[in-house]
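I have a structure here, written as structure tokens, and I will follow up with some questions on it.
With one protein chain withheld, the remaining protein chains of the complex are depicted in position.
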Amino acid sequence: MATIVELPRLSDTMEEGVVAAWRIAVGDKVKRGQVIAEIETDKATMEFESFDAGVVLKLVADTGAVLPIGAPIAVFGKEGEDPSEALAAHGGGASGGDKPAAPRDERAPAEVAKAESAEAAPAPAKAAPEKAAPAKAAPAKAAPQSSADERIPASPIARRLARESGLSLSQIQGSGPHGRVVKADVEAAAAGGSGQLAGGSFSSETDVFGRPYISREDQIAAPTLMRRTIAKRMVQSQQQIPHFYLTIEVEMNAAAKLRSELNASVDGTKVSFNDLVIAAAAAALRKHPECNVSWSEEGAVMHGDIDIGMAVAVEGGLVVPVIRNAEQKSLVALSRETRNLGKRAKDKKLDPKEMTGSSFSVSNLGMFGIDEFAAMVNPGEGAILAVGAVADGPAVREGELVIRKLMRATLSCDHRVIDGAMGAKFLATFKALLEQPMRLFAAG
Amino acid sequence: MPELQIRQAIRDAIKEEMERDDRVFILGEEVGHYNGAYKCTEGLLDQFGEKRVVDTPIVETGFSGVGIGAAMCGLRPIVEFMTFNFSAVAFDQILNNAAKIHHMTNGQFSCPIVFRGPNAAAHMLGSTHSQAFDAFYAHIPGLKVISVATAYDAKGLLKSAIRDPNPVIFFESEVMYAQRGEVPDEEYLIPIGEADIKRSGADVTLITWGQSVPTSLEAAKLAAEKDLDVEVIDLRTLRPLDEAAIIESVKKTNRAVVAYHGWPYGGVGAEIVDRIQRVAFDWLDAPVLRECYEDLNMPYAENLENIIIPSAERILSALEKVSYR
Partner (left out) sequence: MSTASNTPAPDQEALPATLAGASHEETLRMYREMLRIRRFEEVAARAYTRGKISGFLHLYIGQEAIAVGVSEAMKDGDRIVATYRDHGFALARGCEPNACMAELMGKATGIVGGVGGSMHFFDRDKGMWGGYAIVGNHIPVAAGHAFASKYKDEGAVTICFLGDGALGIGPTHEGMTLAGLWQLPIVYVVENNRYSMGTPLERTLPVKDVTVRAAGYNMEADRFTVTDPMQVRERLGEAIERARTENRPTLVEILTYRFRGHSMSDPAKYRAKGELEAFRSRDPLEVTKRALMELHGMSEEKLEALDDEIFEEMSAAETFADESPMPDPEFRFKHHYIEDESEAD
């Protein structure tokens, strides 16, 4: 295909540039290293030597037009080749040439959304502080002029000792320069009882030392694209999906043992509890396909594939990468995949394709020490399983109180497609699989 | 225990390390045939020959660079500056080569070198020959900086410096070369980065190093006569700094004074005051004070020089001030 010549960045501070003059014309044969244009940068006008060779098919940039770095300025290729295909494929760069809008439509949806959110963002960010600011700023300015507000000179250790022994600095005569209360003064006061306990000096605006409480203004964080998506989808979930919740306790002793044996015996394997949870959920869905379902206006969609979404907390929000056909994957393969997805999610390197099309989700806050919680069903799915930490706790076995590793799992269901008994059966299978985890290795 | 002058302790340290390790050599102006401008290398040429005791022309940048280049090849050079004032013309070599080589080469090269010589004001040498370089070198990541005040410390720390795999700046004092102190016959090393309590006390912490150590001990003695019990900490190493020793003492006494040769602006004293206020704020009973050079170029005239250099009386006055006396 033809080669796009981009507007080069010719200095470290250059952000845009101008083709001041062309030294080539359409049809010329250009060699690598040949001067093809004069480029005006923020620093100088420089000769631009071509990195590419070929026949000039098209000069895209008009001389004098201000273009961003990376914008296509010319197209080289073989004699008679059509430059439009290469130009269309180049897409991304903001073209300053004759068709500025053309490539925009071909961008990935995510990119379009990004650009839109970037344009839309400033408005709310600007409007909000005007509303919020006056209400909160007032108390800080109107700090009361009481006697407690007068600064009492005292050395840091004198302050600390007074605080620790419940003495009020205002009751202690300072012997240091400018009447500074020093360590010896507090010690004398403590011994002689001359410093009064700081009663009466409490108020709603100051602390016991007369220091005003500090009020800080609200800050508005302009929403990122991710934050907007979360907001939109969660409102949709809460408003449109009739939720109900089922919680079950799972004994994880056998699962923990299996996990440590697996990790010790297979090189490079690091199966997590979450991997076991996903594997068990996938296997349970295979047995209860009526839970692998979502609502649509045409009727309940019985999903053919078991594609499990895995909620991953990332900076600024969360994303839900998808493990496809999870029930068909070995634990080791699944574990490798969740680790890879998790890492790339945190690095924000996931392809949008990897975050769409799940039929069921798992959310785990166990690593934060959460015992149990209820998650919200992702629109497009019928249920989500929320799991808490695996922790030692009391259990009754054969009438005896014993300590077991326990984990609580809560299934949130869309009542339009899943009823209580359906969810309960799923959970019972899920629990049985984890309590006898060898069953995860049994086919069917 | 035998009593040695500091210059003899330094010479013995070099001699012992050269005997121990044939990668060690010394170069600088007058180190060989002249036996050292301050006689710190006396007898070394006779013992080790011209290959390992290398006289140089007056080219500080040249021989500092040669030392660095040789250290990168695995030798263990000791570069003597006749005074650290002359290190100013070799500053780029120390700053941009010695301190950075290990980092810049991603660990492929190391620079085990010692730059040593007298530092700070001696007596009536004028402004260009009376400067303390502590802050200049302690500022630089990649260097270690040592400043010694006794024969015992000089020998033990110089031996450690020569064996250290990093570039080390080693400050001595022209006016203290003749001071005597006990040095054991058997071999010993003093670890780099450990301060030494030269006098323990309960009321005020006096942090000092180098040429100000004897002055500070004198001030502590004067304070004791006034019933003020001063703890004198000799830092010995300025980088890495023994912060723990300083903080421990300040938490005990609640008061601190820093006394040193050097200008106040951005000096090592400023760094120490910063650490105290940050780490031990709630233990302080008074602002921390510094006694150092006045913020001026050093004049030649004796009376003016005496005012600028921190004296025992000046240090005593600061000790009293922080003690609310």
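When the chains are written out, they are named A and B in that same order, and each has its own residue count from 1.
In this text, a contact is a pair of C-beta atoms (placed from the backbone, for glycine too) under 8 Å apart; a residue touches a chain by one contact, two chains touch by 3 or more.
Not measured: the values here are computed from a predicted model.
Within the whole complex, the absent chain has one touching residue among B:Gly32, B:Gly67 or B:Pro310, and that is B:Gly67. Checked against the full complex, the one of A:Ala2, A:Met46 or A:Ala383 touching the unshown chain is A:Met46. Residues of subunit B in touch with the missing chain: 25, 51, 56-57, 59-75, 89, 92-93, 96-97, 102-110, 112, 141-142, 144, 163, 165-166. By the touch rule set out above, subunit A reaches the unshown chain at residues 6, 8-12, 32-33, 41, 43-47, 51, 69-70.
Definition applied: only the chains that are shown with their structure count from here on.
Contacts from subunit B toward subunit A in the complex involve residues 254, 281-286, 324.
Contacts from subunit A toward subunit B in the complex involve residues 155-160, 175-177, 182-184.
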